[in-house]
Structures are given as structure tokens and as C-alpha cells.
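Here it is, the structure in full.
Shown here is a partial selection of chains from the complex, left in place.
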Amino acid sequence: MSELLESLATRLRLLEDREAIRDLIASYGPLADAGEAQALAALWAKDGIYEVVGFAQAQGHAAIAALIEGDTHRALMADGCAHLLGPVAVEIDGDRATARGHSVVFRHGPEGFAPYRVAANRWTLERRTNGWRVVHRRNALLDGSEAARILLTPAQPAS
Amino acid sequence: MSELLESLATRLRLLEDREAIRDLIASYGPLADAGEAQALAALWAKDGIYEVVGFAQAQGHAAIAALIEGDTHRALMADGCAHLLGPVAVEIDGDRATARGHSVVFRHGPEGFAPYRVAANRWTLERRTNGWRVVHRRNALLDGSEAARILLTPAQPAS
């Protein structure tokens, strides 16, 4: 019986991990569009990296928050923007996880809304003492470049 | 042992709550585009409110169903439309919950598809005798207005 209970607890924890990771990533877009720079940065580990391929790389909470407080993002918010994410495919291996998915930034202009950036994302996450945190998010425009396609390839071969 | 079981049951119920809320919200777009007015209205509590900031506010099943059966929505459906939602960030506090996320309405026209509305959403939900139901959905265009950004701000400070 104790073995059965242990097995149930292990399966439950795996579901909780997946739920925590999904919710963490689902928080990104709303926080970005609300301009909540500190709360957004706190999705990352202290030494976490947000890498926008060919544009910027920020490491640590202050640098990541600065992206949201910077002129580029503030101009986007003033026009009106939506950081829409797609669902993520999540692979967990103990205290480390990978999530792959799309992000689309819509921008509002005089002629209405238009997709401004459409990108591939690979999130690497780790379980820290305060829960799952992003250690590296790579983002690359899906403009035909190999760099973006690689981010969407599974880390492990499909079984 | 009984304490352990109780703890497992509590954790399981929290996951079930999150799953029920996510599935409820994931049902909205398909029901809207299928024109299923009654089933869509039933996602709300009997006294639930659907508020489109600066456009309309509907309270109760009949009023919410009327939005789907109304001329504006029927014209959208005749042209071809997709009410695409993003993932939601969910915060549960007992029998009450908040979910934040984006919605995009694509409309079909002579030149193909275009994003017609891009909006912020804050869903307030309550556990009722028949399960989780929406008590208030606020929706506002992400056109640079403060009204939309507020909807995406977390209800509780991030920990």
C-alpha cells in the first residue's frame, strides 16, 4: 500500500510540475503587456537569460526588467500590443525542463492590428527553492532562418 | 497515513480545479465560432457578466446568448471568423479564481484573414454547485489604453 501511495504521489508531483511550468509561461504575455517589469523578470532565475536571437541578450532580473522598461517595449505598449503565446510542448527530466512553442506580438496602428513579430521559443527551466524558474529563453523570428527552426526541434528523440 | 491521503486529495483537487477552469475558457472560442449561443452562455453563472469595455455589457444567460445570436456576431460568422485565445494565467483562492490572457478575433475578407480585434481579458470565476462558472469576463482592446493593461495585471503581487 505504501508503495502504491508513493507511486500516486510521484505521478501527482509530475502533473504539478507540468502545471507550474505551463502557468509560468502563460504569465509571460500578460505581464509583458501590463508592463509589469519586476514580476516578469521574476519568472526567470536570478542568473536566467532571455535571448532574442540577433537582437538582444539579457541576463539577470535587472537586465530582463530593463527590456520591459526600455524604449522599444514602451513604444510598443503606447501603440497597443499583445504578446500572444501558443501552447507549449513540455519535456521534464527531474529538476530540469524544456518547453517549445510560438509567440506572436500584435501591434496596433492606424490601420488596426497586425502581427509584428512571429517567433519560435525554447524555454529551459529549472526547479529552484522557490519553484520552477526560467534559466534560458531563446526566441528567434520564424522568417525562414535555421536558427528559429532549431528552437522548435525536440530535445530528445520522440519515442 | 490518513493525513498523507488528505494532502494528496487536496493537491489533486487543486489540479482538477485548474484543469476545469482552463477547459472552460478553452471552450469559449470554439463555441463562439460554432454559433452555439446557449452552450456558450452556460459557461457563465446565471448572474454572470460579459463586459466588452466601451462596447457592450451583458448579464445573465439570455443576454450573453443574445450577443452570439445578434447581428454583429452573425455578420462575423458569415464572413468567417476565429476567436483564438491564448493560454491563461490562473490564480485560485478557494472557490474563486482569476484568469488572465489574450483573445484575438481573425476575420475573413476578400484579401484573406486579418486580426480584427486583439484584446486583454480578465476572467473572474466561482465554484458553483454545477462546477466552475464565469461570474465576470472583462475584455478590452489592446490599443494602447490603460483599461486593457489593467486587466492583465496580476490580482495578487507576485511572490
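Letters A and B mark the chains as written, and numbering starts fresh at 1 in each.
What we mean here is this: a residue touches a chain if its C-beta (ideal position, glycine included) is under 8 Å from a C-beta of that chain, and two chains touch if they have at least 3 such contacts.
Owing to the predicted nature of the structure, the values given are computational and were not obtained by experimental measurement.
Engineer: Assuming the 2 chains shown are copies of one sequence, what number of copies does the full assembly in this structure comprise?
Structural biologist: 3
Assume only the chains that are shown with their structure count from here on.
Engineer: Any idea how many Å lie between the Cα centroids of chain A and chain B?
Structural biologist: 22
Engineer: Please give the residue numbers of chain B that touch chain A in the complex, ascending.
Structural biologist: 1, 4-5, 8, 11-12, 15, 18, 86-90, 100-102, 104, 114-120, 141-145, 148-150, 152-154, 157-159
Engineer: Show which residues of chain A lie in contact with chain B when the two form their complex.
Structural biologist: Result: residues 5, 8-9, 12, 15-16, 19, 22-23, 25-27, 29-31, 33-36, 38-39, 42, 77-87, 106, 108, 112-115, 130 of chain A touch chain B.
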